[in-house]
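I am attaching a structure below and will ask some questions about it afterwards.
A single protein chain has been omitted from the complex, and every remaining protein chain is retained in its original position.
Here is chain A:
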Amino acid sequence: MRFNFNSSEPIYLQVAQQIQDAIFTKTYAEGEQIPSTTEISRDFHINPATVLKGMNLLVADGLIEKKRGIGMFVVEGAQGKIVEKRREFFYQDEVVKLISEAKKLQISQEELVDLIKRGF
């Protein structure tokens, strides 16, 4: 796993986000084990309580589950769940921003549609 932390967001959210990304890109396939809290803490010098808080967010979202005495595993269907969630956010996160920037640049609706077609 590759972690790339920035300073502007709480670390536990970044931990959750990056594990989620790894599940999304199938770096961790469904049913597979993900690195333990200890491993992540040690390798990235993050307080274990912070890592655990991030992991717990993913447990609450039903993306990973704890198998007692073994570790954390990716839940079956987790990848699909993430795709679904990201689609929901796609409009408000990306499309709204795109249109707002386009307006600032005085790009018309038709021009924007043409640009999207060109890039697709």
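One rule holds for everything that comes next: a contact is a pair of C-beta atoms (placed from the backbone, for glycine too) under 8 Å apart; a residue touches a chain by one contact, two chains touch by 3 or more; residues count from 1.
Quick note on the criterion: contacts and distances are computed from a predicted model.
Asker: Looking only at the UniProt record of the hidden chain, which name from "Pimeloyl-CoA dehydrogenase large subunit", "Glycosyltransferase", "ABC transporter, ATP-binding protein" or "Molybdenum transport system permease" is the right one?
Answerer: Of the names offered in "Pimeloyl-CoA dehydrogenase large subunit", "Glycosyltransferase", "ABC transporter, ATP-binding protein" or "Molybdenum transport system permease", the one UniProt assigns to the missing chain is "ABC transporter, ATP-binding protein".
Asker: Touching the hidden chain in the complete assembly: which of A:Gln18, A:Ser41 or A:Gln79 does that?
Answerer: Checking each option in A:Gln18, A:Ser41 or A:Gln79, the one touching the absent chain turns out to be A:Ser41.
Asker: Across the whole complex, list the residues on chain A that are touched by the chain not included here.
Answerer: 5, 7-12, 37-38, 41-50
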